[in-house]
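Report on the structure given below.
With one protein chain held back, the other chains of the complex are shown just where they sit.
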Amino acid sequence: MTTSTAINQRSPIEPQRVEQTRNKASNTTQATKNEAVIEVDSLNFSIKNNIILKNLSFSVAAGEVYALLGGNGAGKSSTLKTLLGFNKPNKGSVKVVGKEVSKALDFVRGKTAYLPESATLYPHLTARENVEYFLSLADIKKSDEQINAAFNRVALQQDAWDRNMQTYSKGMRQKTAIALAILREAPIFLLDEPTSGLDPVAIDEFNQLVRELALTGATILMVTHDVYGACQVANRIGLLKNGELVGEFNAPENGRINTEQVHAAFGDYKSRGN
Amino acid sequence: MSINNVSKVVLIAKDEWRYWLRSKLAVTVLAIGLILTLSSVVVTAITMLELSHTRHELQTTSDKSFVDQPDRHPHRMVHYGHYAFRTPAPLSTLDPGIDAYTGNSIFLEGHRQNSAMFADSRQGTALTKLGSLTPAFIVQTLAPLLLILIGYSGISRERESQTLSYLLSQGTSGVTLIAGKGLALLSVVGLILTPLTVSALFTLGTDESLLAVVSFVVGYALYLTVWVLLILLASSVFSKNSGSFTALAFVWILLCIVMPRVASTTAAIVVPSAGKIETDFAVKADLRKLGDGHNTNDPAFEQFKQSLLKKYNVNSIDELPVNFRGLVASESEAKQTEVLNQFAQQRMQAELKQTQVSRYFGWVSPMVAIRSLSMIVVGTSIETHHRFLRETEQLRFDFVQGLNKVHIEELDYQDDMNRNADAAATKKARVSADNWKILQNFTFHSDSALVRAHRSTSAFLQLLLWIAVLAGGIKFVGKRLL
Partner (left out) sequence: MSYLFLHLKREFGFLLRQKYLVVLLLCTFAVSAFAVISGLSEVSQQRETIERLKSADLTERLNVQTQQTDAGMLAYYTFHLTYSAPSNLAFAALGERDIYPWKHRVNLLALEGQIYESDAQNPELAQAGKIDFAFVLSALAPLIVILLFHDLFANERTSGRYDLLVTTSSSYFALWGARILVRFILLLVCLMLPFYGGAYVAGSSIYDVLLITTMCVAYLVFWAALCIWMGKQASSAPRVASALIGIWVLVAFIIPILGDLAINKIVHSPKGGEIVLTQREAVNDAWDLPKQITMDAFVASNPQWKDHVDMQSEFEWKWYYAFQQVGDEKAAELSHAYRDAARKKYQLAGMVSWFSPALLLQRSLTRKAKTDAIAAFRYEHQIRGFHKCLREFYYPWLFIKGEPTKAALNNMPSFSKTILNEKDEPEVIGVQLK
């Protein structure tokens, strides 16, 4: 199978390397702290009488990886959808590069690369055709070499490039979608549960890629319920519970997790809090 | 199939029903289907009964007014003529077929074969060009659509929600699953056919034979079974609901909307038929050779005159014991009718050939097959119309020759020759009104049920072939269901 060859070719990335790259990223974050690229300020969102998001505020700066961590139904996807302009906030503001999302939809979408949870592209097209198609939608023209480079960068095995995506595994689809996001050269990445359903090797590869992107100055917001993954890749983590931000902390050094804080965001928080 | 499997099939069918009853769409579709079928049965039954009544009444009036005519010159009655009306077949309450397109009355007179007159469609609103509220249309065209709407997701739904592999892994075979879904759909078919069957059974009371009723209902059951199988096949083959639906909708458009029209258009192109007016020229040319039956001096009758003189052993026509004018009229009527029948026969042959070509399309569209089957079995097809034309022609010939016989035997030749001299002579050249009773009562009956059933054999075969092919396909797919 293709996955096994990937394992053989690329040894799992050592934690040490991840650590290094992240520290570098944190430094740049320090430097540009004031220039928040994503600013969410006291955001309220509800569907009918159902309150989804309550007074949510956070910001992400360039070069930073921000993980919004939460359980099912915490409001992670709603936050992303609001940032993408699919949801209209009832109160508060959502700004991207200083512009209110709902007022500059095309501008904001032009600046963001979105990676949906199940990155299904067109199964009847090849990876290359898919990428070309989506780029053209975004009015971007890339040469074959540039596309090849992107595929290489996400470590998509070469023999799959010109194969219909029907045959792709989830990891390969994810890689293609990231290649597309990279090719769009958008300064902001919005990642929806990017590692769910991937095998450990693929997760490591993915985390490495995200770190590298942050190093180039990209702003990355990911929503996830994967505590360990978030701690490994993010600079900062926001804990989302019932639509509220219940905690925000810098990612622990060496990937060690403060279980107290994590549990606050998940199941047993309820029993404690109440 | 073991008992276990049968109970499984029933279980799956029950489950499908539960799904339908909980889905707004399926309930709506079912309700609409039943309302449409019921209302079409009622509306058409009322219309056809009214029509039948009117036609019966008109026939009686027409018979009476013929017999009630005063004393007259018999040849005047030949031109006075007579109307024949076609009472609709009992089952035509379910499929009026070509009734609205052929005239339902025909005017019969001497020396001419008229076409049927007053087709209802000419007083129509042109609104029902696409379809009418007849049970035949509803069941042939709309019922398959309704079946598609409730059945398209039968298997693909299970696949999409990933319950399919669950079901299969629990030991339910693909074929059993499909059979269960099929049983559920067939029960819907039964529901749709109930009003039709009840209405058809009622016609047993009005002279229709059981054979016709049974072939009618079985025909429709086979037709809808074809659709059930098509739906099952599409639902099993496509991995997604949307794929199954799109494919079925497309097939429905092709088979039910496009094909019947392509069939009739092709038939009209492949077998062009000359109109009546055009053939009339040829008829007239042939008739002219026979001579004018009103004119005894026409040279065409010279030979006939000689043979008569010889037969009665007299020297001149004045000495004949019978009326020479009547003899000529009778002789020329017989010869003309021969020519007319010959052309009528040609025309009917051409029409039959056309119809045959369009019926061949039943092999590619079950809709075309059931359409022919239904009209043939009911007795509203072209064959019945031709039978009506032939029977009325016989009626025409008989009464005209009956009158000519009266002309020959009851009217004096001299009186006849002097009829236009003055009013008194005209009065003398008459025969008693009692002679008008030669008119036979005319009631039209369509072909016997056996003949109709026999005629519909190929349509039945077409439907059965569809079923066989589709069932084979389903069996193939069912074993590989995943």
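Going by the order they are written in, the chains are A and B; count residues from 1 in each one.
Everything below uses one rule, namely that a contact is a pair of C-beta atoms (placed from the backbone, for glycine too) under 8 Å apart; a residue touches a chain by one contact, two chains touch by 3 or more.
Note that the coordinates shown come from a computational prediction; the quantities given were computed from them, not determined experimentally.
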Chains in view that touch the one left out, judged over the entire complex: A, B
Given A:138, A:201 or A:246, the one touching the chain that is not displayed: A:138
Residue touching the undisplayed chain, where the options are B:278, B:412 or B:434: B:278
Among B:241, B:323 or B:446, residue touching the chain not depicted: B:241
Touching residue (missing chain; options B:6, B:191, B:210 or B:269): B:269
Residue numbers in chain A that touch the chain omitted from display: 81, 84-86, 106, 109-110, 112, 114-122, 124-125, 129, 133-134, 136-139, 177, 180, 184
Absent chain, residues of chain B that touch it: 25, 29, 43, 54, 58, 62, 65, 69-70, 72, 76, 79-81, 83, 97-98, 100-103, 105, 107, 114-119, 121-133, 142, 145, 149, 152-153, 240-242, 245-247, 249-250, 253-254, 257-258, 260-269, 272-278, 280-281, 284, 351, 354-355, 358, 371, 375, 381-382, 385, 419-423, 425-426
